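Before I ask anything, here is the structure I am working with.
One protein chain omitted, others in place.
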Amino acid sequence: MHRSRWFASFPLALGLLALRPSTGAAQDPRLERRLDSATLQSVSAVIDSARLQGLPIESLVQRALEGAAKHAASPQIVAAVRRLAAELGTARLALGSASSPMELDAAASALRAGVSPADLTRLRHRRTQSLTVALATLADLVASGVPPDSASAAVIALAASAGDDQIAEFRRAVERDIALGAPPAVAAAVRVDAALRQTSGATPRRP
Amino acid sequence: MTSDAEIVRRVRDGDTAAFAVLVARYRDRLGRYAVHMLGDRGDAEEALQDAFVRAYRSLARCREDGQFGPWLFGILVNRCRTAGRRAARRHRMFVRDEVSLERASAPETSDRAEWDDTVRWAMERLAPPLREAFLLKHVEDMEYEEMSRLTGTGVSALKMRVMRAREQLRALLTEVERV
Partner (left out) sequence: MFDREEDVLDRVIDQLRRPVEMDPTLDAAVMSRVAAGEDRLGRLAAVWDWVSRPRDIAVSPLAGLGLAAVLVGIVVWLAGRSPQIAAPAAGPSTVQFVVVAPGAASVSLVGDFNDWDGGATPMQATRNGALWSVTVPLTPGRYRYAFLVNGSRWLADPAAPRVQDDFDAPSSVVTVGG
């Protein structure tokens, strides 16, 4: 009786919730100031949905603001924000729901660069510390021309033993080598070998 | 004009003061390379001084008296490499030094002075091995075999470095025009 009434009203309540205008992003004055009302509504819907899923939303706001700054058409802005939201969702599936917002943002960049979700999961399994630097390195290496699978292989190889500083130094070394004319995949392979030798030297195995 | 070979012989025979003639003769010519390689006049003067002093102290090792210039230049190239590594450790960034940019002006046409800044910035963006190869090839007019003897790097690697330097300079300086 009481229970069945509650069950009956539950879908109605959900429906009402869905119809409620988005208030989350509408509260962000940056978007209100820069987007026309139609674009604002569509973008806000995407951002609210992302927020409900527990995804970081700041990068979604920034992507919309970038589109506004570049005078992109409304459909382009909405598509860009949707795409990023999807990438953040994929990143969270790959890395796990306990991932930090910074990790998810970095992972979304890596996915956009062509790194596979499976490689993100492998990275999570290899490294107990925060993945933010490793993921940003991955994205930066691909942006510098290292093929995604080479970049993934290199960073995954370093993930277990190298600290954040060493991973950042590895990226700088690869970028220097590329600037000197080394093919990007070769540069990554050579530098990861050197970095692994360094980390294994620093942490000698117990007999 | 007394030849380099004659002056080197005199210095070896004990006439130290004669070395000053070689210093005056090569100062600006070698200074040009050091300034462009190191991007800083103070560092360039230091590297140049070091190179001259080392050349004096190892004059006995200058194999043929007639090759003093190239031999001295080889010493300078090495001094610039050492100086460059030291400067990199101090994390200096070229354009951050706004004061030296202002100070380095000469009474030139504004167009030329504008290029001076721009070229210096672009050269500083090149990795040192690329910058070195570019300067040796295009400013010092060296042949690749000569560059190889000087730097200890193979000819094909040097050609690759010059090509990369050219690509990067083009990318840095023509980006604005492509849009």
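To keep things simple, chains are lettered A and B as they appear, and every chain counts its residues starting from 1.
Simple rule for what comes next: a contact is a pair of C-beta atoms (placed from the backbone, for glycine too) under 8 Å apart; a residue touches a chain by one contact, two chains touch by 3 or more.
Quick caveat, the model's predicted, so the values are computed rather than measured.
Chemist: Report, in label order, the displayed chains that the undisplayed chain touches.
Modeler: A, B
Chemist: Kindly state which of the options B:R10, B:R125 or B:K159 is in contact with the chain not pictured.
Modeler: That would be B:R125, which touches the missing chain.
Chemist: Which of these touches the unseen chain: B:E6, B:D116 or B:E146?
Modeler: B:D116
Chemist: Mind listing the chain B residues that contact the chain we can't see here?
Modeler: Touch set of chain B with respect to the missing chain: 16-17, 19-20, 23-24, 27-28, 31-32, 35-36, 44-45, 48-49, 52-53, 56-57, 88-89, 91, 93, 95-96, 98, 101-102, 105, 110-119, 121-123, 125, 135, 138-139, 166, 169-177, 179.
Chemist: Under the stated touch rule, tell me which residues of chain A contact the chain that is not displayed.
Modeler: So the residues of chain A touching the unseen chain are 30, 59, 62-63, 65-70, 72, 76-77, 79-80, 83, 102, 105-106, 109, 112-113, 132-133, 136-137, 139-140, 143-144, 164-165, 168, 171.
Following the convention adopted for this analysis, only the chains that are shown with their structure count from here on.
Chemist: For chain A, which residues count as touching chain B in their complex?
Modeler: 176, 179-181
Chemist: Which residues of chain B touch chain A in their complex?
Modeler: Those in contact with chain A are residues 126-127, 129-130, 160-161, 163-164, 168.
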